[in-house]
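Only one protein chain is missing; all other protein chains are in place.
As written, the chain order gives the labels A, B, C, D and E, with residue 1 at the start of each chain.
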Amino acid sequence: MTEKEFFRASGRRPDEMRPVKLTAGYTSMPEGSVLIEVGHTRVLCAATVEQGVPGWMRNSGRGWVTAEYGMLPRATLTRTARESERGKVGGRTHEIQRLIGRSLRAVVDMQALGERTVILDCDVLQADGGTRTAAITGACTALAIACQRLVKAGTLKASPLRQLVAATSVGIVEGTTLLDLAYEEDSQAEVDMNLVMTEDGGLVEVQATAERQAFPRARMMEMMDYAEKGIRELLALQRAAMESAG
Amino acid sequence: MTEKEFFRASGRRPDEMRPVKLTAGYTSMPEGSVLIEVGHTRVLCAATVEQGVPGWMRNSGRGWVTAEYGMLPRATLTRTARESERGKVGGRTHEIQRLIGRSLRAVVDMQALGERTVILDCDVLQADGGTRTAAITGACTALAIACQRLVKAGTLKASPLRQLVAATSVGIVEGTTLLDLAYEEDSQAEVDMNLVMTEDGGLVEVQATAERQAFPRARMMEMMDYAEKGIRELLALQRAAMESAG
Amino acid sequence: MTEKEFFRASGRRPDEMRPVKLTAGYTSMPEGSVLIEVGHTRVLCAATVEQGVPGWMRNSGRGWVTAEYGMLPRATLTRTARESERGKVGGRTHEIQRLIGRSLRAVVDMQALGERTVILDCDVLQADGGTRTAAITGACTALAIACQRLVKAGTLKASPLRQLVAATSVGIVEGTTLLDLAYEEDSQAEVDMNLVMTEDGGLVEVQATAERQAFPRARMMEMMDYAEKGIRELLALQRAAMESAG
Amino acid sequence: MTEKEFFRASGRRPDEMRPVKLTAGYTSMPEGSVLIEVGHTRVLCAATVEQGVPGWMRNSGRGWVTAEYGMLPRATLTRTARESERGKVGGRTHEIQRLIGRSLRAVVDMQALGERTVILDCDVLQADGGTRTAAITGACTALAIACQRLVKAGTLKASPLRQLVAATSVGIVEGTTLLDLAYEEDSQAEVDMNLVMTEDGGLVEVQATAERQAFPRARMMEMMDYAEKGIRELLALQRAAMESAG
Amino acid sequence: MTEKEFFRASGRRPDEMRPVKLTAGYTSMPEGSVLIEVGHTRVLCAATVEQGVPGWMRNSGRGWVTAEYGMLPRATLTRTARESERGKVGGRTHEIQRLIGRSLRAVVDMQALGERTVILDCDVLQADGGTRTAAITGACTALAIACQRLVKAGTLKASPLRQLVAATSVGIVEGTTLLDLAYEEDSQAEVDMNLVMTEDGGLVEVQATAERQAFPRARMMEMMDYAEKGIRELLALQRAAMESAG
Partner (left out) sequence: MTEKEFFRASGRRPDEMRPVKLTAGYTSMPEGSVLIEVGHTRVLCAATVEQGVPGWMRNSGRGWVTAEYGMLPRATLTRTARESERGKVGGRTHEIQRLIGRSLRAVVDMQALGERTVILDCDVLQADGGTRTAAITGACTALAIACQRLVKAGTLKASPLRQLVAATSVGIVEGTTLLDLAYEEDSQAEVDMNLVMTEDGGLVEVQATAERQAFPRARMMEMMDYAEKGIRELLALQRAAMESAG
């Protein structure tokens, strides 16, 4: 779409994801645990399944899924102060954990989950762009593994996870549409889009933001094409990780 | 797109906005003040222009635009506790004020603004759905009026506002795509989208969320069409309000 | 009492109130809603009636009345930071909302109210002096309207409001006693008094403060005379607003 | 004023103060330290003199006086949670420390104090009613002693304290006006008044509150008479304490 | 152990405690109240006995003992900001109150206490070093007195306090081991140790910290000898205070 294409420092093609690795069972305490690595970005995702639901849902027979997101102070190039020390959760964190929660709730059958709450903790060990989309992809895998176990243990008859979701980012940098932005690229992007998609190609969340200038709808379509390509690859890796977790 | 269309309690057609009214100069203290009414939703928007910018921007010669959003406790049908009493700003508030801020920054020439900070306070007096999009539309108008004044006063040579932005919501309720959801409709929506667009048709923010189930891309296109129609109407009202503010 | 009388910028006589307007039903969500305007000061008052009382009153068969006070950031000439952003309610706010609450509790028959809590939210849209006394006058009217409705709806047999209260301020500026201080006058006052009075002339709250130097008791008597005059006018307006609310 | 007088458990006459004791130099760290005992009520008052003033007063050549008030958890019959544990200062504390601060500022010549801040810490060791008025009386004495020292040390040419202030409470219990309410009396009072007065009889603060029902102006006059009588006694004790502190 | 011994400003021998005084019943509200003075250090200790235990202990038939520690702002030479004003309890305070709580729990028979919670409030009125060890010694005495009363009142059959604990500090200053450090000595100490010991000589807490350089084990033994000597003296004073409290 642009005459002169932006050259990616990593040598990646515009529509190429960074190397992705999903390690199931990275820690052993949670019901479901996954370390997701997307390039240098590393997010540890843990699924906790608790009995009961928040007060406003009690006696509905339905479950609840929520997420929390955090970043280690030195996940970033310069140190970021802890939110616990500052005494409050920041706006960016709130925004991200609400996004993760909504993304997962869209694919869970709350009736099938029953009055249980699943909390997805997504903690960024190293941040190089795309932490929120990596968190969604990883959290969904951790949730899938936790459900798998509950079924195996006979607690649930069938997994309440109707299908998997995965997410990635796409951006426009110097006029070039690029899939899966690394931090360096993200900081220069004119437009930034996060897309969350299910296995059957349904859209769960589309968030496109003009960082500096508005963009035409045609560009949005192209970005969505790129994102879908990347998400297809992620969904395959999620399936593989679920199998490895047995 | 659906066989049997959802009937709106208000008698509106699916692609019809609620009545919209913009009152410039509703209060007299701020540099720019607008009360926006969209149906029963009422948001008071105030633009404050202060000398100086946040520390990380100092000596850049560039300005900054930010927003804060609040809701009076009894803007809603049942009373909502004050965030000041709870001692912290909630996630929803954080998410909304970040959205408003980003939307406006995308159309402001920060170089032309110079080292000034514009704070847009958006306070909901009455809430009947669509408060965040009404806030964007109203805040942009308040900002435009404040800029107009700074130009008239000779403080600025030309308005740093490159063009206006306005926003509305679109949703899918019982399979029918509906423009500008009222609270009652919003609470039943399967999909909810907020779209922020400029006068030249550029997209600034697109946020589409599947509340219950994923949606196909074609549906997204239809929702964008509806939103563009509504936003065209809002932009005309903004221009009129600016003129009335003289 | 002084040889040369202080000239009020508004041209008002020393014992003259600013124009006062009470708009019943300004918003439609609360059980009782009143916008009170005293000169440029505007306070939106909302009465919320909830079932139940605080823990320490449970099973007493008695009700409770409390108030919260807030100010929009740009109600003032220069912007004031939100208390929600600062993470705590300030001392001035605490002092004011305690004053409003006490003033109203003095005229409510808690036995007749039954185990219900009435919360009066007083939010200042524009501040030009006298916001706390305007809040008391407006809140009492909102409470009266809410009680009227509960009686009409058959929920209560008779209104638990024994009589109305209203409040105003009086001050001494350059030796002259002045009724109903506007902000500009208030900032120069040597003495500042707030008085809350009932329809039968009983005192509910008297708060007189020497801002710069102590004052003799005779001066206090004069200030009380002025205040009573103003409050009589306010009480008549409250009755009219109640009737208009039907 | 009432036919049958209320009998005070202490055997005091209606216009009789509890035994009062002021111990100067109770602790040795502060510039001025006083333990005030009014009956069983005990408040430790400490005056700290620091160089500099709050930002908004800088380079005005004028000083500032402020107060903080606290209560040990077990100053009361049943334990009260610490405000530090609850993470915020309560409304009652805010109200009291603002009252103490205003009372003292009314008698200090800020020009003579120069760019210094005096902080009066008033900590209640035991509470049996009247802690806020005891705090004012004690804090003024601690301030006077601190000023005395600054003059003796040659830091100040003359004491910036123009005259002393003292405070007491008066209430109406079962129709009888009573001076200096103990906790038991206070909890039954229909009306409660705090009065702050200077040595030359000037009023600094008058706060009268109808706890249950409004009261006539004549009653207010009687309460003011009682309070003045008590304050005269307190002022004499303050002078004696100042002398003992040398 | 060193050639040239450090000379203590107070003229004390290296293994000599400061004068210690325990005043039982210093305030009259708490179930047990003790003012402990160790040199210029003064800590007011209050034991509150409440029905019930924290949620996680309910229905265990066992009691709980906890402590809170505070310091008046002007207990110190220069004023320290209130933790209530700063909105949070600091790390030092947390560390100290945890230490006090653990020390007392080690000597209480929780079964004999039954489902009651004892809160020990330790508030420093004046600080000259050793406030945490004085707090432990004083709190244990207040607890002992409260238990004595519960037994006398017939609420408890026997005191749940198995034996007394007391605590003191030892340090190394300029190479000399010193018992019971005053503030001036503490601020120069190379090593600082707090030791909590029971009447039968058992150790409850040993906390030794190298402030500037590591120390050999032999030195630790010598410090423990000194501490035991001091604690023996404290235990005798505690017994005397208990008897005086009757």
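The definition used in the following text is that contacts are C-beta pairs under 8 Å (C-beta built on N, C-alpha and C of every residue); 3 or more make two chains touch, one makes a residue touch a chain.
None of the values given here were measured: they were computed from a predicted structure.
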{"item": "Chains still shown that are in contact with the chain withheld from the display", "value": "A, E"}
{"item": "Hidden-chain contact residue, picked from the options A:87, A:201, A:216 or A:246", "value": "A:87"}
{"item": "Those residues of subunit A which, in the complete complex, touch the missing chain", "value": "27-30, 33, 40, 42, 44, 46, 48, 50, 68, 70, 72-77, 79, 82-89, 93, 119, 121, 123, 125-127"}
{"item": "Interface with the unshown chain - residue positions in subunit E", "value": "88-92, 94-95, 97-98, 102, 106-107, 197-198, 200-217, 220, 224"}
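Keep in mind that, in the parts below, only the chains that are shown with their structure count from here on.
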{"item": "Copies subunit A and subunit B touch via same or different residues, half shared test", "value": "same"}
{"item": "Euclidean distance of C-alpha centroids - subunit A vs subunit C, Å", "value": "51"}
{"item": "For subunit A, residues contacting two or more additional chains", "value": "87-88"}
{"item": "Arrangement of touching chains [line / ring / star / complete / other]", "value": "line"}
{"item": "Touching pairs among all chains present in the structure", "value": "A-B, B-C, C-D, D-E"}
